[in-house]
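The complex is shown incomplete by one protein chain, all other protein chains being positioned as in the whole.
For clarity, chains are labelled A and B in written order, and residue numbers in each chain start from 1.
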Amino acid sequence: MTVPLLAVDKLEVVYQRAITAIQGVSLKVSEGQIVAILGTNGAGKTTTLRAISGFLGLDDARVTEGTILFRGAHLENRPPHEITWRGLAIVPERDKVFPNLSVAENLAVVPRRRGTADGRSMEEVVYHFFPRLAELKRREAGLLSGGERQMLAIASGLMCAPDLLLIDELSLGLAPVAVGKLTESLVQIRDELGISILLVEQSASVALRIADYGYVLENGRVVLDGDAQRLLGHADIQEFYLGHAGGSRRSYRDVKQYRRSRRWYG
Amino acid sequence: MQLAVNILVLAAIYALIACGYVLIYRVSRVLNLAHGELMMLGAYMLVATASAFSMSPVMAVVIAALMSLAVGGMVYLFLMRRMTGEMVLAAVLTTVALGILIRGAVILIWSAQQYHPRAMLGWGNPVITLPGDARISLYAALLIMATVVVYGGLFLFLRFGRWGMRMRAAGQDPLLAAQRGINLHAVFALAWGLSTFTGALAGILIALDSGLDSTMVMIGLKAFPAALVGGLDSLAGALLGALIIAAAEVGVIRFIDPLLADVVPFIVLIAMLVIRPWGLFGTREELDRV
Partner (left out) sequence: MSKPLPSASGHFRRSYADEFRLIETRLAKTSAAAFALVLLVFPFAVSPFYVDLATQVFLAAIGALALMLLTGIAGQISLGHAGLLAAGAFTTGILYKEFGAPFWVTLPSAALAGALLGVVFGLPSLRLRGLYLAVSTLALHFLVVYLGGEYETRRGFSTGILVDPPVVFGYEIYAPRVWYFVLLAAAALTLLICINLMRSRSGRAWRAIHSNETVAEALGIGIARYKLLAFVITSAITAMAGALFAYYRGFVSIEAFSLYLTIQYVAMIIIGGMGSLLGALLGALFVTLFPYVIEGAMAALPGADRLAGSVFAVNYAAFGIVMILFLVFEPQGLVGIWRRVRNYFLLWPFRQTALGERP
């Protein structure tokens, strides 16, 4: 088997030297894959993505255990800009654009790494995928709507010409129609540019429709993972993330118990 | 008329110094209280290069200014870099300590005597008579020109330059900037370098105009109200703030009491802090950020 693009192994992150946000999280993204992370609020999804993309010292968060390998190189506790240079970009959950810079400037501040294989500049590519942004070029990013902002954030992430793009809360603030378009573009981006994608998404149905593989996080641990198709059909996912009531209602506690035992016994 | 010229010259001095405060504050939210000392250091660099390059005076000035650029960058890389992530106050106090260190070092190296770099370079300082019978010395006129050029350059650089944009971006959201692949240390070092460079330019021109000793620090400190009155995060504000402070100071010297000269900027500052603490052009949110 080849080396996966990104391999996270038994990761543990501690905030402020006291709060353990995630523990023993392992996940893999192979070249050309779209991988989804699911989980309720506070499960540790954002923490996982931010650990991969590098905390800034300001945050007082540290990776205390485990390894993050990107193309076989260690990324733990590296400064964020270095991680971006290696080809790993993130679209964060909050504060995703520079509000006082125009749309064009938001894209221009990114240091150039390279263009695409067919000689187009990254700017052209981005405007091709998000034509709406081309219309708004001169607008200040702080004046964009939430959805436009999300597009700009993804576009800026693409400007870094990454090999792997991390997206936190993909559909945050987007109209359902826009979500549909966006997910299509993402698949296209993956197919045309060969960019792998690791995304966090609240809506399991949206995420699993485009993803190849999925992980479910709960209380800072991976409780379930598998092929997207398999997860879509999984009873727990059906019940807790897709809202289809299962046959027999079990209490939350029973479910946890059941999950835990399944994790231990395979 | 002469009054207007005096105001303009003083405003140019304050503006040229104040943009250094603004640059650093805008990019890294640190108030550099060592700016006056760094500016003085720049002027003393000229004393050093003036004796080393006595053949080509222009060369001496250029090298002194460039050395200041390097000094500023190094101050960040070796000292202020360690203070990122610390509380703002700690960073500000570090600059205060740096100021004391520079003051001591300057006197140690160059002693407390007064220097006249212009004489060392063998240049004169002719007085130019302007229409309306106002008079201005050559270097004062150069100072005004330098201020115009520096501000013009900075506006263009911040607006259109790639690194200028990056400086604005880092000032707004350092974490996001880093995540977009911008090397924050490079941006901050650049801001410190540019700030020290502009400060040193002011210091050098003042020293060429009227000589140099360690009291120059006070001019640097008096320029800081100009930055704050205009709004600490606004270059245009610094320009206007400098004009206001200079007008107040020249007016007071002329009409009230010359002894007040050193306090006027601070009185204006207090008035501004009472009325509109975030400054004329500053953003209001700044008050809560620090």
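General remarks:
Heads up, the rule we're going with is that contacts are C-beta pairs under 8 Å (C-beta built on N, C-alpha and C of every residue); 3 or more make two chains touch, one makes a residue touch a chain.
All figures in this text were calculated on a predicted structure; none of them were measured in a lab.
Across the entire complex, the residue among B:58, B:127, B:145 or B:260 in touch with the chain not shown is B:260. When you scan B:57, B:73, B:99 or B:220 for touch with the missing chain, the hit is B:99. On the side of chain B, touch with the chain left out of the figure occurs at residues 31, 79, 82-83, 86-90, 92-94, 96-105, 107-108, 111-112, 224-225, 228, 259-260, 262-263, 266-267, 269-270, 273-274, 277, 287-288, 290.
In this section, only the chains that are shown with their structure count from here on.
Averaged Cα coordinates give chain A a centre that lies 44 Å from the centre of chain B. The touching residues of chain A, when paired with chain B in their complex, are 53-54, 56-59, 79-81, 84-85, 89-90, 92, 95-101, 105-106, 108-111, 113, 156, 159-160.
By the touch criterion stated above, chain B contacts chain A in their complex at residues 84-85, 162, 165-166, 168-169, 172-184.
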